[in-house]
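Of the protein chains in this complex, one is absent; all others appear in place.
What follows is chain A.
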Amino acid sequence: MTAADSVLTRPRLVASGGLTTLRRQPLIVVLGVMVAAFQLSTGSFLDPANLRGIATDAATLAIVAVPSALLVISGYLDLSVGSTLALGGLVGGWLAGQGQSPVVAVLGALAAGAAVGAVNGVLCCYFGLSAFIVTLGMLTAVRGLAQQLFPLPLSGFGTGFAWLGGARIAGLAAPVVVAALVLAAGALFLALTPAGRHVFAIGVNREAAHLSGIDVRRTPFALFVITGVAAALAGAIKASVLDSVVAGTSGSGFELAVLTAVLVGGVALTGGSGSILGVLLGVLFLGCLQNGLTLLDVPTFWQQMAQGSALVAGAALAYFAPRAAR
């Protein structure tokens, strides 16, 4: 075995030579060009304050996109994260508003997210129902539950809860630190653990994985639970940053933003391929696109068109680009 042969099993985040990485992730070039264009046209895009803003905005997306990407790699998907995010924010905010300690409030939010994820996981992995249908149904059902439980907007969560979204750790906003930890955990999971390889195997060929003695239900089930937890955490962070949550609108459309970031980042919807580096790039791409267009005073509708077009363009790129060795 030569050194070159060992690249496959190395973590993608620290993968091999720059050229190989570029070939696998053409998005890096696109992102670079886009950043340069925004800097030239606005003059303020690369200001530290603006970059911090992008990072904070992208953080919640990244926190949910990582486990979502793992789900997609293993051949599933979760469309319910927008509503789970709302439920998590509401439960956390409500507990904090009741005078509970911030730790209890956050744990409560995470428990709610885990419950939603467990329902998704049981139905999809153990009962074998279609993940698309189950999580589409849960998207609506959980939104309804949130509105039933919290018909009025919540606000005024106290300073302790505000720490979650506003604190600075080594000069970085707390959500950015959390997102960095989630990204690192995702990359290390894929690269270093047996279950990380199993995720690919299940996504490529579930039956062959089953016949190889791999538990094809437990790992995706765990990923559903983790995705629910991550969405609730993102909801708590958003609630903390805004100091308010509205059951009807919080996180609405978030599931599509997550899926867009994951797919733009090169994770195949058919399962079996993708990397955390790609997810990071996808999240940054969407974050920069939105921020740059806002700086340029582009109307929201045009921004939506740009985001949608980026997804389709990304799919076309993946289709026409010569398939790199995997």
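Here, a contact is a pair of C-beta atoms (placed from the backbone, for glycine too) under 8 Å apart; a residue touches a chain by one contact, two chains touch by 3 or more; residues count from 1.
Simple rule for what comes next: contacts and distances are computed from a predicted model.
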Among "histidine kinase", "Glutamyl-tRNA(Gln) amidotransferase subunit A", "Cell division protein FtsX" or "ABC transporter ATP-binding protein", UniProt-listed name of the chain not shown: "ABC transporter ATP-binding protein"
Residue among A:A209, A:L223, A:I276 or A:L289 touching the omitted chain: A:A209
Which of A:Y76, A:F200, A:F221 or A:F285 contacts the chain that the document leaves out: A:F200
On chain A, residues whose C-beta touches the chain left out of the figure: 1, 5-10, 191-194, 196-198, 200-201, 204-205, 207-215, 272-273, 325-326
